[in-house]
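Comments concern the structure below.
A single protein chain has been removed from this complex, and every other one stays in its place.
And now, chain A:
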Amino acid sequence: MNKKKQAFCHTRAFWMFVAPAFILFTIFFLVPLVLSIGLSFTNFDGWKKMDLIGLKNYIKILKDIEFYKTMIRTFIYTAVNLPFKVILPLLVAVLVTSKLLKGTTFIRTVVYIPVLLSALVVGITINWMFGQEYGLINFLIQNVGGTPLEWALNSKLATFVISFASNWASIGYFMILFIGGINNIPRELFEAANVDGASKVQVFFKIMLPMLSPTIFIVLLLSTVNLLKEYALIQGISLGGPGTSTTYIIQYMFDQGFNQSKYGYASAVGVIVSFVFIIITIIQFKFTKGGGEV
């Protein structure tokens, strides 16, 4: 009897503890999730109109050339940037964990600072460097006798500026993850390699890289998702232009929803994109076998 009473008491306590987070999560995550799926079958305009139209939104999307273009653009942007997102912070982490380096703390601190900036301010900061007429980069190019580049008007250059900003803002964060990974490698491995006369390059490829595979996996996963949903940063740089050349899938969704009041259509885009994200996550897990112990 007493045991039963205690079990009841604990179950009640459990739900009391969980309730605040659970209720808020339900209202602002689970309900919108269900709503998104529901709205994707309607022609909701964000105001009055809301009729069930079945799969029409999905059919429209799958016939929409603009959707495919945006999706491909997003994938290319992600694929091109992914190697940099992993390799640059890895190399910086190797450098700042080297015993040969003086001023380690200072360098780590400075490399991390861009991570503290909001996505909008990251965009603004980089955009200010790459301004067309009064940007510092073009000024330097002219100083060495070159012609100034049209950073905002050329779609390849605009994409480069966004990629630069995105990498600049994430190197510090991933560097910290890699530093953690490097510090977790048993010292004896390095010492043994030293005794065997292995070169630094050999140590990097034969010991560090394999031992870091769990961290590399996490960085890959986080970078992929972050690149696929790049949006806020672009609002401080190109606003998706020139034309639609830096409009990626999340911005496409927002444009359809808020600017064109096609909430139902935008929701359907959201559902499709969620599926793509989940599939990519699963593929990466399978492909890398979760990087071992994560």
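Definition applied: a residue touches a chain if its C-beta (ideal position, glycine included) is under 8 Å from a C-beta of that chain, and two chains touch if they have at least 3 such contacts; residues count from 1.
Convention: contacts and distances are computed from a predicted model.
K.L.:
One chain is missing here; what is its name in UniProt, given the choices "Nucleic-acid-binding protein containing a zn-ribbon", "Aldehyde dehydrogenase", "NADH-quinone oxidoreductase subunit H" or "Carbohydrate ABC transporter permease"?
P.N.:
This omitted chain is identified in its UniProt record as "Carbohydrate ABC transporter permease".
K.L.:
Which residue among A:Ile53, A:Met129 or A:Met211 touches the omitted chain?
P.N.:
The missing chain is touched by A:Met129.
K.L.:
For chain A, which residues touch the unseen chain?
P.N.:
Touch set of chain A with respect to the missing chain: 7, 9-11, 13-14, 16-18, 20-22, 24-25, 27-33, 35-36, 39, 46, 92, 95-96, 98, 100-104, 106-121, 124-126, 128-129, 133-134, 136, 139, 168, 171-173, 176-177, 179-180, 183, 218, 222, 225, 229, 231-232, 235-236, 250, 253-254, 257-258, 263, 266-267, 270, 273-274, 277-278, 281.
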